[in-house]
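Here it is, the structure, as structure tokens.
Of the protein chains in this complex, one is absent; all others appear in place.
A and B are the chain letters, set down in written order, and residue numbers restart from 1 in every chain.
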């Protein structure tokens, strides 16, 4: 992590994450998720396990009402039908107008040009966080997902960028950290990444610094994944244990397990 | 519970619920659920665990065929896209024509006016049961959710009203009962309420008295929730245990755990 005036030191981050967890449980922020139908159920359950309150409608007629009454918004492009596309534009605009933090998860932009163009347009609405993998970054930013490219993109777009994978890298251009927690079983359950991003959206509702909120959310999720893997016997029980672990995660576990650099 | 000629005494209700459970397992009624995409999977699994057979299509072209071949219908407004709205109107009309009992679960009518107007229109199709929480009742009925308002609404609309929350209150205007069973973990799993209403729709298919069917369904669900909570370590395992508990629930457990007043 680069040292800047505003950066907390690495060893403070687990405690900051624990504080965010406590605020989620105390304040129960509402998170509206415009997400794909594959991920909706698990995403809602991850949010509820962490203490947040999800809503999920994708109807263009009513999404503005839901966003206005939510504390944060997630837009995930996982299954992008026409109505969802229309709703995404309305939702992002409403989030900007009402100053709600919002997160873009441009799933699979590397697999379809229509989807990539759509995501590029949404970036103009200034999400607080862009979360994606290397292939998706390369497609969206027209650049290899190296450290410099990530920092430049974050600075240009005034947003935090989280590049997730075996290691998660989070940068806002000035501050960067890598989270090395997690478990291979996280790649064997559908919608795990989508649900993790929703958890970060919830964190943005209770932590004003988007970079800190993102680090907290992804660290909490990865550590809960490690706890779940200890008990799981395969991907089925892992998903169940992850929800249980999120609901009971405590400060000591975060301190003991965090692997940041 | 008010004493009326037709009211069973409170202590009979657990046995009546156990009879309904037995009929579900024996007759396997078909329940068509027009429900939101978040809740579809868990709702179907709750119905299957209880012995019923779910179908879920929302396509306007074919929903009338499905409703005509079902024994009961659930309309849940959880994610209300255009096609679902069109399908809801067709489904309710078909249910009335074919004299199938149907249930309205007007989720989130307190969050969007468009949704509230739509639900009010559907009430004209005379559902046997309206299930909602206090905020939703206030929005739909333009009245605080007190005992008198509930009774009046039930009498005016000739339907049973179930107000769910920490305690569930069920009235048809003449008979009223409160169910005090359940567990806080039921608030930590998405679609629990939606799935519980679907279970009641199944009960309406095997019990002609809508008030008794509703009491039976909600009591069974809440008691299964208590059994699940005994074994669960968090919201993930709770959802799994709830399905197991529903499939194995017996008369003794219902008698021993029911807390009605």
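One rule holds for everything that comes next: a contact is a pair of C-beta atoms (placed from the backbone, for glycine too) under 8 Å apart; a residue touches a chain by one contact, two chains touch by 3 or more.
Because the structure is predicted, anything quoted here is derived from the model rather than measured.
> Given the contact definition stated above, which residue among B:65, B:97, B:144 or B:180 touches the chain not shown here?
Selected residue, touching the omitted chain: B:65.
> If the hidden chain were put back, which of B:20, B:192, B:223 or B:243 would touch it?
Considering the complete complex, B:243 is the one touching the chain left out.
> Footprint of the hidden chain on chain B, which residues?
37, 40-41, 44-45, 48-49, 54-59, 61-62, 65-66, 69, 83, 239-248
> On chain A, where is the contact patch with the chain that was removed from view?
Chain A touches the missing chain through residues 36-39, 41-42, 78-82, 108, 111-115, 187-191, 232-237, 239-240.
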